[in-house]
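A single protein chain has been removed from this complex, and every other one stays in its place.
The block that comes next holds subunit A.
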Amino acid sequence: MAVCVAVIGKDNSPLYIGGIGNDTSTDNELSRQWLVHTALDALEERLATTNSNNATASANAARTDLRDLYLGLLYSTDTHKIYGYVTNTKIKLVLVTSSTSPSGSNIRDAEVRTALRRLHALYADAICNPFHLPGDQIISQKFDRQVKSLMVNNV
């Protein structure tokens, strides 16, 4: 099951980190942040390689076939798996699943993919708020609620 969802801006600053867990202590919160933060390296690397591949392979036809936004498993630890998703505006969506829980151990890639797509949609909705400044932290309670329910229900 998903334990944490993070939205990261194009300058790699955290925009939103939401997690569900048994305990909501700061320790837990911190460990989530570590997880997501360390995933950024792999994420960036993957972005860089896909970009360069696109550029070299098909210079003129590259525009037509869109890169898949879903990046797949970024890395995994003993207890968690971290999946990445990058929007076309370089907003990074990171989903952390727990591999220790029974439901999370055999999660399917397609499930994560759909979950991240839905998260993307939620994010798009959230920043449609005219009072939201792009680049600011997302403090919308509605977004938070929706993301939490997404984590509980879909993944």
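Quick note on the criterion: contacts are C-beta pairs under 8 Å (C-beta built on N, C-alpha and C of every residue); 3 or more make two chains touch, one makes a residue touch a chain; residues count from 1.
Basically, contacts and distances are computed from a predicted model.
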From "RRP15-like protein", "Protein brunelleschi", "Anaphase-promoting complex subunit 11" or "Translation initiation factor eIF2B subunit delta", the hidden chain's UniProt protein name: "Protein brunelleschi"
Residue among A:Glu45, A:Asp109 or A:Asp125 that touches the chain left out of view: A:Glu45
On subunit A, residues whose C-beta touches the chain left out of the figure: 11-14, 29-30, 33-34, 37-38, 40-42, 45-46, 49, 75-78
